[in-house]
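Here the complex is missing a single protein chain, while all its other protein chains stay put.
Let's look at subunit A:
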Amino acid sequence: MSRPSFDHATEAFDFIDRLENLPSPQEVMKETANSFSLFGFENFIITGIPNPKERFEQAVLLKKWPAGWFETYAREDYVRVDPVIRLCRNTVQPFEWSEAPYDREREPRAAEVMDRATDFRMKDGFCLPIHGINGYEACFSMSGVDLDLSSRTKPALHLMAMYAFERTRQLLNPLPCRGADLLTPREREALMWAAAGKSAADTGDILGITERTVTAHIASACQKLDATNKTQAVARAMQYKLIRI
């Protein structure tokens, strides 16, 4: 290993302690940049994963990205084709960028985003998906050229990333992604039971509320989701991952 070895466990616990006292996202950015540079990381981004109605720029919580790359990524709407983002949606485990599959032939845009990232010294990376409550999805993705990524360092990075994400989320907004709280818990519940084949009357019995109230929740969900009826609302809610079956 090129770097002098340091105690990554102690670094992780100290980092988590330090985060607690940081007053602003800007300070979290600096502290995170410092600590992760010990593992060779040069860049990172903490972002919500935008639903189809949101723009990427609105979902970003915190970033230290090279000048030019953020603008390029946003302009090209790479978030829709990025294989790292795609894998993020489908796993709860952290992964290396090289583990995010795509087909170079059939998915030229996916290849493009990975290639152009390399031009910005974002050669290799490590990504932690966050699957929160209410369908909230986010990730912490970090990268560099010469990374100290091993079975020894990954658990420390995993834990540090999770706490850096949480501190950032706390400082910015309790629930930063509008997509996540688009529907109220009751609206989601009503749609879940509709998806399971229950009538409004059945759902009312299950939830201990009247049929009329269930119908009102579903009507309100339809409006928010731009859906013309219950079936379309269920389909949209599943597509946006606001409900799961």
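Structure notes:
Operating definition for what follows: contacts are C-beta pairs under 8 Å (C-beta built on N, C-alpha and C of every residue); 3 or more make two chains touch, one makes a residue touch a chain; residues count from 1.
As a working rule, contacts and distances are computed from a predicted model.
For the chain that does not appear here, its UniProt entry gives the protein name "Acyl-homoserine-lactone synthase", which is one of "Multiple sugar transport system permease protein", "Manganese transporter", "Acyl-homoserine-lactone synthase" or "YdbS-like PH domain-containing protein". Considering the full assembly, A:H158 is the residue among A:R109, A:K123, A:H158 or A:K241 that touches the omitted chain. Of the candidate positions A:R86, A:R188 or A:K230, contact with the unshown chain belongs to A:R188.
Against the chain not displayed here, subunit A makes contact via residues 9, 12-13, 16, 92-94, 129-134, 136, 155-156, 158-159, 162, 165-166, 169, 174-175, 184-186, 188-189, 192, 196, 208, 243-244.
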